[in-house]
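Have a look at this one before I ask anything.
All protein chains but one are shown at their positions in the complex.
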């Protein structure tokens, strides 16, 4: 079985020093940056095993820490995260430049069910900057030695404008590849990117990926999620085959501090990825 | 008819006639000698209303939360009525949607200067007098101490604070949507129970209370650590009386001392 990765050190509250290798500004508003990180103690990279969908905390002592989905794939050398400047911690992190150190804890949470999805078609639906962990999934699945394990890969990814799409170079490269079916959409097109105009749920309806032998992995803002479910249902996806990733406020990441619960589950340790069926059983409190 | 029977009958009548939507009063708690604030919307439930020495909560604290819940009838003894006055002056409730049934304070704190309601639409029974704030011997004793002793006393009292915020939550004056202690951008006050953090919380709160605190004692009664919060409040109250000649919550017409400039204000701090 493919068990999720576990933190490499005993004390789960202790961040490990990591070095910022590269920063990529992802959007015109400059509030989305991708950080590529290496462990300051190089021996730790090998012990830090994870599966796409898991998350880690990044932080600075004196400022605090916050959870972020891992955007790199397990086989990539550097760990990558894409951070939106949202508040106290993210603002401080955005000010770091390459060569500086920060602290990392993780990996935490349950990943996307890629082990049970072997041999099946994968449908990826995402909106806004929560595309991060799904990038990890795509890069993971596209590895030449893995690609044969899965069927068709269909991706519908949208943002407000072309400038807000993450990982533009990779998106361009994927658009040219035959074994991934990528549809990009934006609220407003601006000419220099051939993206479809329209909201993710509507575009998904047009793309209409077959539900047959398929698993859908969904991540996006709450409104997108709300309107995406009905479309997936229309397309014939069973709630067992739709997985989504949630973001609740978190402090510990390990089911102790008590704040990320929805009913009896803690999003940090029982999620953040849940099947739609499981989510439907839980109280509507997120 | 006993006073409480009269009260029940009157509230029943108000609800039956549709003159009010909610009666905010007291009902008996499950344990002997305890009361719980009651929010009564059905005439038949008026029999649950009580009025005895267990009814010590300052019901005005619930008014800001009822702002969008229709017409409210509040049972108000002296302290609650004074807080109602403060809230009305600070535009926290619509006078038109509020009916005040004045009562004499059934749980009168001997140190509280007012027993009867200061503002009401109708009064239950004979209205008790409204006395001016009494000389405070506890405060005088505290002030007689040396500065070092005073500091030590405050440190010991506030050192027990567990930052549960019961004092803030039961206080009708504390209705800010985000309290300064909760603000994180910037974070004014640390989250811990260090002496410096607790001192900061209480002193800043005292500042916010100046000219508004009616000295009802609700915070001190709510405090699970028995902290002498009234010492701070009485001190602030005494300063406001002394400097501005103002006693909060006594009348709707007094100007608010800290938002009104008066050429006669003492200004020894401007040198």
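Order of writing sets the labels: A and B. Residues in every chain begin at 1.
Keep this in mind: a contact is a pair of C-beta atoms (placed from the backbone, for glycine too) under 8 Å apart; a residue touches a chain by one contact, two chains touch by 3 or more.
Convention: contacts and distances are computed from a predicted model.
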From "Branched-chain amino acid transport system permease protein", "4Fe-4S ferredoxin", "Acetolactate synthase small subunit" or "ABC transporter ATP-binding protein", the hidden chain's UniProt protein name: "4Fe-4S ferredoxin"
Candidates B:43, B:204, B:225 or B:238 - the one touching the absent chain: B:225
Residue among A:23, A:44 or A:60 that touches the chain left out of view: A:60
Residue among B:47, B:121 or B:182 touching the omitted chain: B:182
Touch list for subunit A against the chain that is not drawn: 10-15, 17-18, 40, 60-66, 86-87, 90, 101-103, 222, 247-249, 251-252, 254-264, 269, 283-286
Touching residues (missing chain, whole complex) on subunit B: 29-32, 34-39, 54, 57, 61-62, 65, 156, 160, 162-166, 168-170, 182, 184, 190-194, 218, 221-222, 224-226
